[in-house]
Every structure is written in C-alpha cells, then in structure tokens.
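What follows is one structure encoded as structure tokens, with my remarks underneath.
A single protein chain has been omitted from the complex, and every remaining protein chain is retained in its original position.
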Amino acid sequence: MSERSASSTPSWFRDADYEFAAVQIERLRPESPWRKARERLSQRASVRWSLRFLVFLALLSFLAPLLPLPSPAAITVAAEPAPPVAPWSALGDHKFVPEYWDLNPLDRALVSVRTSLFGKWRTGPWLGTDALGRDVLARVVWGSRTSLLVALCAALTSLVVGVTWGALAGLVGGRLDNVLMRIVDVLFAVPTIFIVIFTLSFLDAPKSAVGEASLLSREQVFFLVVGAVSWLSMARVVRGQVLELKRSAFVEAARIAGASTPWILRVHVLPNVLGLVIVNLTLTLPSVILYEAFLSFLGLGVEPPKVSWGLLAAEGAEALNPLESYVWLIAAPALVMALTLFALQTLGDGLRDAFGVEERSER
Amino acid sequence: MSLLEVKNLRVRFDTRRGPVQAVEHVSLRVERGELVALVGESGSGKSVSALALLSLLPRPPAVVETGEAWFEGRNLLALGERELRRVRGAQIALVPQDPNTALHPLYTIGDQIVEALRLHRELSYAAARELAAQALAEVGVPAPRERLDAYPHELSGGLRQRAMIAMAIALEPKLLIADEPTTALDVTVQAQILKLLARLRRERDLGVLLITHDLGLVAQYADRVGVMYSGAIVESGPTRELFRAPAHPYTRGLLASARSLDGPQGAKLESIGGLPPDPLAPPPGCAFAARCAFAVEACTRARPPSLPPGGLRALASSGVDVDIAAERRVACFEHERVLARAGDLA
Partner (left out) sequence: MLRFLARRAAWFALTTWVVITLAFFLLRAAPGGPFSSERKLHPSVEAALREQYHLDWPLWKQYLHTLGPLNLDERGWLGDGADPFGGVLAGDFGPSMQHRDVSVNDVLASSLPISITLGSLALALALVLGLSAGVASAHSPGSKLDQSVRALATGGLVLPNFVLASLLVLVFAFWIPVLPVAGFGTPRHLVLPSLALALPFAAYIARLSRAGLLETLSKDYIRTARAKGASRARILWKHAMRGALAPVVSYLGPAAAGVLTGSLVIERIFAIPGAGTHFIASALNRDYTLAMGVTVVYAVLVFGFNTLVDVAYTLLDPRLDLEQEA
C-alpha cells in the first residue's frame, strides 16, 4: 500500500508546500518513512562516502592483527620520534617482532595467520614513530579498535537498555512511566563524570590493598561505565516519540478501524520510532568517542601498552612543544578521529533530514 | 485610475524535479472600495498570485517571470526592497489564511500591532498602543485594552483573525489582500469575519482582494470575481452576471457542484470528474480539456486566449436576463455552447 502512494506523490510539494500543493497532500496517506528516507539518503554523495569510510574503518580495525603492520607495542630503547616516511621510499622491511599485550584467542589466531602470510615483513614508518620507537600507523589502526569498541558498546546499551526503557515507559504509561522517567531524571541530574571517575578509579591506584581481586579488567569496566551513562537520552527520546505516536491521528484511525495492538506496534509505531533511534544513535557515537579521548587524557582510559585514539592524541598533545614539533604524533590520531566523527556526523545529519527529525538538544 | 491593476503576471516555482508554472498570464483589477474575489480550488495559483504582488513568495523557489502590478502609479513588481517595505502594511495589508500560525506566538497581540504601526509612523509606544486598542475595538474585539497584553495562544481563532485584521487596518491601508481569511475558522465565525471585511471596505473605501474557494462567500460579498484554474484566470466578470451565466465549463462545474449542496435531500451531489493536470507536465492545450464535457479537438492543441464572450449577446437576444458587461472575459473556445446551456443550471 505504501509503495503505491509513495510513487504517486507529486515531487514538488516537498520543495514548495504552497497552496497549489495542498490538495495533493491531503489526498495522500503519509508516506512510508523508510522509503522516503532511502530515497533522500541515496541522493547525497556525502552520506554515501561517509558510509563507505565507516565500513572501511570498521573492517580495518577488525582485521588489524592480520595486516602486515609493525607491532604497536614493540619498544626501541633510547629512540627519538621519527617523522613519517613516504611509502615509496621505505615500503617495508623484515624486522617484524610479534610483540603484543594479552590478546584474545581470536586476535592471537589472526596474528598467527599474519605471520604465516607475511613472515617477518612489515610496513615502513609511513606515519612516523613515537618517542619509544613505536610505529604510529600501527598504533592508530590498533587504537581504532578501542575507540570503535567503546562506541559499539555505547550503541548496544543505548539500543538494549535505552530503547526498552523508553518504549516501556511510553507504551505502558501510568505509574510505571512515572517511576521509570523519574529514575532517568535523577540519573540525568547526577553528573555522569563522577560515576565514571569513581568507578574507574576502583581498579586504579593502590594495588597493594586488594590486589587483583576484581573480576573485570579495566577495559571491561570502562566499556560498562561508558555504556551505562549513554542510554539516558535514548530512553527519553524513545518515550517522547512513542507518546506522540500514541496520540497521533493515524494510530487513532488504525485503532478505530479495528487494528490489533501488535499490528499497530509493527506497522505504525516501530517504523516511526526506529528512524529516530538510528538518528539518535549516530549522534551518540561521536560524543562517546570524544568521551573516550577525554578519559584517556585524564589517565582513566585504557592502560598502556594498549592503545586508543584518545591515548594517542593525548600523547601527541603532550609531545607538542615549540622546539621540536613532533606534529605527526598528534596529527595522525587527531585526523582519523576527526574524519570518523565527521563521517558519523554527516551520516547522522543525512539520516535526520531523511527521517525528518528535528535537531534539538536532549536533556 | 484603478487602485490596483495587475497585468500578465507569471510566476514559476523552480522545484527539485523541474519548473512548475504556478501562475500564468493573470490580469486583474481592483477599484477603490471594491471587493474582488479570486476563486478556485487549492493549487489553482490564487494565493500565489496575491502573495506575488507584495513579493512575499519565498525566493527561491518562486520566480516572478513577467508582469506588472500598478498601484498608485507605481509598479510594485519593479520596486526595490526598501520602497516595497514602505508599501507593505502601510498601503497594502495582508490578512493571512491561518491566524493560528500567522501571529508570532512569543509576542503579545498589542506588541505586534504596535510594531506594525511604529514601522511606518513616528509614534511613541504609548500612542501606538492607543491606536492599537482603537483598531481592536473597531474590528469588534471585546475589551480591547486587556487583549493588548494577551498572547495569541490565549485567544480564540476568531479573535486571532480579528486581531490580524486590526493589525492590517491600523495603518489605514488602501488595499487589503485577504488570503482565504476564513479557512481556518469555524463556520459561524467565518460569516462574522466576512461581514467585518465588508463593513470595513464600505466605511473606509477600502479595496479588498479576497482569495477564497468558497463560492457562497463570493456570491454574497464580491463585486467582481475571477475564477482560477491551474494557474490561469479562466473566467472573470461581475459576480451576479458570472454566476447567472457562466461561460467557462469549469465555472459551470463549480457552480453546479456548489448548488447541488443546497439542493433537495437525496439529490445526487454534482462534482467535476478527474484531477487537475500534473503541474510538472502541463498539457499543451486547455488545462481543463481532459475533464471537460464540452471539449473539442481544438481544445487539446492550443490554449484558449482570454476574450470577451461573444455568445453573451446571443444569449441576451434569446430572452435570458443577462446584463452585457464589457468586463467579462472567458478563456474557452467553446464558451458559446456553454452559455447556451446556462439555463440548465438555474
């Protein structure tokens, strides 16, 4: 049904919703939000490129152990930061040493595949090396794993906890709605940074007192904490949208026409909420990646020798001084970060336009 | 000299899917103290024509291609922004379609009227407020002084439209453009607003250009009427005459469907079959040809020009009571056949 109405939509009323289009609008059933979104998205080159870049980045970051990069953790003693070298003048050498931190089994397997594929060959210092002689390119690629994983974690919590929470509040309403949203309100009012810093500092500092008693690693706690504070706005947004939909004319009409509740949920509520959820997600991700950088700068992020973009940028920022400008140390992580966030933002803006969601600040 | 004389107005909208001719060769005239109606269905270009006069269309996408609009010896369409601003509000005022969205929600009624006054006259705030209260009183707002401090959301739809009219007439303009002023209002309020407009034009010798799709309002209040279809005026003339003897098949269809509403219970409602043409791909001939019962082959080939209807004379001589006004214009090749069946309608 939506297919037919969408194809007969006169195109011009989107541009000029003037009098001469009013009748046609009235004649039409509201278009399927999905179709409209797809149509609008495909028209934008910037959105397509952003999507491609993000997919490429995700692949690169997942396959990092497989790539013939130098080790991101191998330290050369008494090294000086070395500037980038163009690939054509130093393609690579055969000095690879498989030195990593404790990898998980999958990554270990990938590394062994890499050694059997490329042997001791490794790429040259295309993005330079840092003060400990570590390859910046390798560190940026390996660092992307932390940053993207944090983003993924936040996205999952937003989806699972945030959407469920908001949808439950909006759909059930009444007292439950009240209780659920008051909890969100209070949590919103508690500055999240406290929780994060306190929780993270659990695992930090005086090891002597308790030793390694905790079950979770620093990273796992880190991911949990970032996830735990990122679902609040999602819950609010989803609840608001569900409430709006519940009151909307077309849900009313469907109810009068005798549609069952599951049908209304599936046909009317879900597609309309999903657009908003996706948009909100693309807006959450950049802030989470920046948050990781922020925590890393304060020394509360991943622990060396592990790397993340935030850690790299923080190291780079510290290495900046007027005498010796090791610009590449900050430029490399800052640039990939900027590109990623820019791509996410472009995608988010595109999706927002496509789904017709207003820009507003969520509290 | 007429108060307003529009000649050959053409407006195009440059949309993403291509240009749309929203208004084509529209010519009309409003005299002092006269109420002229532009009538047509939604999408016929009547509001676009009216807004184009004050350059109030959003540009892009709107482009005024050709046309002149003579008002007080000046061509409005050739005026610069600064001069145009002096005309807007002060000499030609607009009563918009929907008072619910046309009033600024964050300012009081009083402030909005005062702003209009002070934009054009050197007035103190207090003096302007006094004038604003008078204007509200004149349009029949009860307790006008208290209403000055009300926000739009605190008023009913009818009162909001009265406030809009007060804002429009506060500067004593010579011409009022009322763009479907009653569409957003209750039926009972509609009549009050129209009566108010009719009274104002009588008392103030105000020219009114009324944009509407309500034939009942036109019949009751308009001196002359232009019928628009698909961006062009297909027929125009004195209201009484045009209603008694429509010369264009579209006018005829409109009147037939309007009259069938008042007909006996159980009688079939008349309607015009089909849809207006796709504005992106207008037909080469008459825009109404596809829906027209009178259409002949010639109608699909060329657009009929707007001319005085020759058949009226014949109609008069055959004994039907019709004044033969020089004002009549109709754009139809077959208008004589249409006129010949004028008697069917009554």
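By letter and in written order, the chains are A and B; residue numbering begins at 1 in each of them.
Just so we're on the same page, a residue touches a chain if its C-beta (ideal position, glycine included) is under 8 Å from a C-beta of that chain, and two chains touch if they have at least 3 such contacts.
Since we're looking at a predicted model, the values are computed, not measured.
Here one chain is not drawn; of B:14, B:31, B:68 or B:115, the residue touching it is B:115. When the whole complex is considered, the residue among B:12, B:25, B:88 or B:129 that touches the unshown chain is B:88. Of the listed residues B:56, B:191 or B:340, the one in contact with the hidden chain in the full complex is B:56. Looking at chain B, the residues touching the absent chain are 54, 56, 58, 81, 85-90, 93-94, 96, 98, 101-107, 115-116, 119-120, 151, 153, 164, 167. Seen from chain A, the chain kept out of the figure touches residues 185-186, 189-191, 193-195, 197-199, 201-202, 204-206, 208-210, 213-214, 286, 290, 293-294, 297-298, 300, 310, 313-314, 316-317, 320-322, 325, 330, 334, 337-339, 341-342, 345, 358-363.
By definition in this document, only the chains that are shown with their structure count from here on.
Annotation: 54 Å between the Cα-based centres of chain A and chain B.
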